[in-house]
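In this view, the complex is presented without one of its protein chains, the others remaining in place.
Order of writing sets the chain letters: A, B and C. Residues in each chain are counted from 1.
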Amino acid sequence: MSVSIIHTLRVLRPAAMIALVALIGLIVGFYANATFFPGTSPEQPINFSHRIHAGENQIPCMYCHVQARRSISAGVPSINKCMGCHLEVATESPQIRLLASYWETKEPIPWIKVHDLPDFVHFTHKRHIQADIECQTCHGPVETMDVVSREAPVKMGLCLDCHRKNEVEHGTDCWTCHK
Amino acid sequence: MNFIDRFMASWRKYRKPGYYEEFDYAWTMTIDLDRCTGCGACVTACQAENNIPIVGEKELGRGREMQWIRIERYWEGEYPNAKLSFIPMLCQHCDAAPCETVCPVSATYHNQDGLNTQIYNRCIGTRSCAVYCPYEVRYFNYYDHHWDAPLEQQLNPDVTVREKGVMEKCTFCVQRIRQAKDHAKDDGRRRVKDGEVQPACVQTCPSEAMTFGDRKDANSVVAKKMNDPRAYHVLEETNTLPSVVYLKKVSANAD
Amino acid sequence: MQTEVRQARFADVNDDVVRSLVVTGRNYYIALGIAGFVTLTCFFFPWFYQLYYGIGAAGMNSPTVWGTYLASFIFWIGLSHSGTLLSCVLHLTNSEWRKAMYRSAEAMTFFSLFVAITMVMVHIGRPWFIHWAAPYPNQMGLWPNFRSPLMFDVMAIMTYLTGSGIFIYMGAIPDFAAVRDRTTGWRHHLYVLLSLGWRGTDKEWHRLGWAYTFLAVLIIPLAVSVHSIVSWDFALSIVPGLHQTIFAPYFVVGAIYSGTAGIVTVMFVLRKYMNFEHYITKLHFDNLGKLLLLLSLLWTYINMLELFTGWFSGTSTEYEQLKYKLTGFYAPLYWEMILFCAVAPLLLISRKFRTSFVPMLILSIAINIGMYTERFLIVATTLSRQYLPGSWRVYVPSLVEISILVGSLALFVTLFLLFVKIFPSISIYEIKETMDAPKKQGDRHDT
Partner (left out) sequence: MSNVDRRQFLKLVGAGGVGAGAGFMLAESIKHPVEYLIPYPIPPEEFSPGIATWYNSVCGMCPAGCGISVRTREGRAKKIEGNPLHPVNQGRLCALGQAGLQSLYNPDRLTGPMLQSGERGSEEFIQTTWEESLATVAHRLAAARDGGKNIYLLSEGVRGHLAMLLERFMGGLGSEHLMHYDFAHPHALYAANQRLFGEHALPYYDIRNTRYLLSFGADYLSNWLSPVHHSLGFGHSRQGTDLDRGRFVQIEAKMSLSGAAADEWIPARPGSEGILALGLAHQILAGGSYTGSDFDDWNAALENYSADSVAERTGVAAKTIVRLASEFTKAEPGLAIGGGAVDNHSNAVDTLVAVNLLNYLVGNIGKPGGVVFNSDPVVGGPANNRQANFIAMQQLAEQARQGAIDVLIVNNTNPVFTLPHASGFREALASIPMIVSLSSFMDETTTMADVILPSHSYLESWGDDMPQPGLGFPVAAISQPVVSPLYNTRATGDIILDLAGKLGMKDSMPWDSMEACLKDGWRQIYERSSPDASDFDTFWRDVLVSGVWGEDIHRQDTVVVDKSVIDNIDVAEPEFSGDSEQYPFFLHPYMSTAMYDGRGANLPWMQELPDPMTSIVYGSWVEMNPATAKRLGLLDGDLVSIASEHGSLEAPVVIFPAIMPEVIAMPIGQGHNAFGRYARDRGVNPLQILAPITATSSGSLATHATRVSLTATGRRAPPVQTGGETRQLGRNIVQFTDAGSTPGGHSANLNSIPIVVKTT
């Protein structure tokens, strides 16, 4: 009988192979999902294009997201804000028609959140805008997007890096951002 | 090695007496037991402000109450000379808090406001802080709580709803402190004015038994009250250096 | 007695041991089946229910936020103690009688440690975040709290687990080799891997001996430290009844005490059901009995001391604590503990008792029941009588807790049953060392 380990390894190889392949499969599958179905750019009820508004027409962010500079939440513009322009502008395009239909029925548009923070996070837009943080820092180059997608990973690490870099006062104290 | 050095350095810093002087505020609450009537307004105010769940009769029967401030009652003497005294018991935000040393993940620690924090989303629920706390003011979420619709519409958006398996406790209404600081910043002030921030319990106390403020500011109401000869700490012998100061009840005995 | 062992031949030893591995009776499968089933239904099922529902499934309340889970944790850690520790001590004092029992003793250590760790998982509120208690670098710069006795625990237990794991494995390498040479099929391959190509040359023996002794020396302080640190989980608090300097030695003694009792139980079982009558003899029970007696006296002393401090302190907190322990809600348990752990073991004074197997078995089980009670009382009595009388509340374990307690026992048994089929559960070569060599040393493994 052989005492050497080599023989045993040879015997075990097929099983090992299978295990290995399965592992590789796992990893591939995981990242395949993460890359091909990231869910960072959801289908919106109206495919509003930030590229056209913020990019080509150079409309400043705060023109529509008025709340951002004085409230914790940036807020989305109300329909009558949209209609303010779109009673004249591009009234014939199908998407604007869709918008108008919402306007007639006075129904709110169920936008889908792209940048969503957990309930236990306290984030105030007001402070960050007063600190002259570019919207793009967290929201990515929105003005270039037709469909908004979450570019930067809005995770605790992102916040902390920035807070450390800018030496925010007590910027790394848990209760600065957590509630 | 370098890591060890850094660790020891911060350790020594922490152990240095007066460590908390370097902090911005030292939020303090004083409770005048001579004024307290035990009415329980503070309890409900706290429950309303901090999204404290409705536990239900069954679970309360099993001793899972969640109210962050409770009124303890103690009898002295027998009929007809029986006397009842009340003492509101809430997190004392100790400067030498036993709970802070024991938490393995630092979910509870002392922040720059002299507050004893509780970071719900960091908590892993060993519950050792509750064991170490001599005041029994830490409450554990034994399961996910729910509110019968539409009661959930009342929930305070500035305070999160705690998930099952986390410890929670009085925060001195940190959301209000945060807001007060926010206002101060807007007005270009460096510090919050005395009396600008009041936790829900203090705000509602009908007999004005409670006051709240920063004891670093010598002119603040709390600083004055702390110099009252009636001032004392509950369980002083444990040397936890609480931030809640009680004023002794005056016993005006009939002669 | 020794003479019995003498009658066994070298060949018999191998035969016996290999048989214990290869030949499997129906009873074994039945036992394994039952144990496995109980583990599944009484441990995993309630645990998953608790994960889904929350710790509320257990009977804990405020202020008694710790319960049987933690008691079990200490219990299993305690049980883990004697195993390796004893084996190390005896190895260093190279006492002959150790050799028949140490393998199973060490196995006990290893598995009870394993169960202890699962008890931690059961205990905490959000086990899915348990990794936060491990220091690993991350983008947030978050670290665990190194001031926390619980962190000390994590490290101590992990170290102990690794240490005793290596120790038991290393001691078994020659036996793997021996078994390897007598088995075929998958077993052969398995033991080829396990024995790491052991050939039994003098060089290898030299290395092994050296490393083995080295580890033995290393593990003794480790074992002592582990339970001291576990005791700090309690003693570093300021809870009256827990905040005591005696706790570290108290826990260590208690641990070794229950552990030794555990060994007696296990050895009885091995002896009876794996036909090791030749190797595990009255001698072992006699010696272990003496050890038990010594430990029980120590334990009793410390217990009395605890009562004394309670009374002597004169503070209301400590005094109420004491009163509650002796006369309160949990008093029956307390007296049961005293009976099992302090009174009953006095029987060990008689040599006749020590050398009779069944009574020893019963006693050892009784002691461990008592020791579990002790752990339970440490948690329950103290936490339900703390500083503020207004928040006093008693705690009664829920069905889930009890079932998980039973389940954890079953889990331990299951693991052990699997172990005895893979590991030579008594050390072949060291047994042989206790025999007269039929030939000269060099070729002892050519059998």
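Definition applied: contacts are C-beta pairs under 8 Å (C-beta built on N, C-alpha and C of every residue); 3 or more make two chains touch, one makes a residue touch a chain.
As the structure is a prediction and not an experimental result, all values here were calculated from the model.
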Shown chains touched by the chain that is not drawn here: A, B, C
Touching the absent chain when the full complex is considered, from A:5, A:46 or A:76: A:76
Which of B:97, B:161 or B:205 contacts the chain that the document leaves out: B:205
Interface with the undisplayed chain - residues on chain C: 316-317, 320, 387-393
Chain A residues that touch the omitted chain in the full complex: 14, 17-19, 21-34, 37, 39, 42, 67, 70-73, 75-80, 102-103, 106-113, 116
Positions on chain B contacted by the hidden chain, ascending: 17-21, 24, 26, 32-35, 37-41, 43-45, 47-49, 54-55, 57, 60-61, 65, 67, 70-80, 82-87, 95-96, 114, 148-151, 153-157, 190-191, 200, 203-209, 215-218, 223, 226-236, 241, 245-255
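In this section, only the chains that are shown with their structure count from here on.
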Category of the chain touch graph - line, ring, star, complete, other: complete
Chain located farthest away, centre of chain B as origin (C-alpha): C
Averaged-CA centre spacing for the pair chain C and chain B, given as whole angstrom: 42
Residues of chain C touching at least two other chains: none
In chain B, residues with contacts to at least two other chains: 109, 122
Chain C-touching residues of chain A, taken from the complex the two chains share: 1-5, 7-8, 11-12, 156-157, 160-161, 172
Footprint of chain A on chain B - complex, ascending: 24, 109, 111-113, 115, 117, 119-122, 158-161, 174-175, 178, 182, 185
Of chain C, residues touching chain B in the complex: 53-57, 59-66, 123-127, 129-130, 132-133, 142-151, 154, 233, 236-239, 383, 386-391, 393, 395
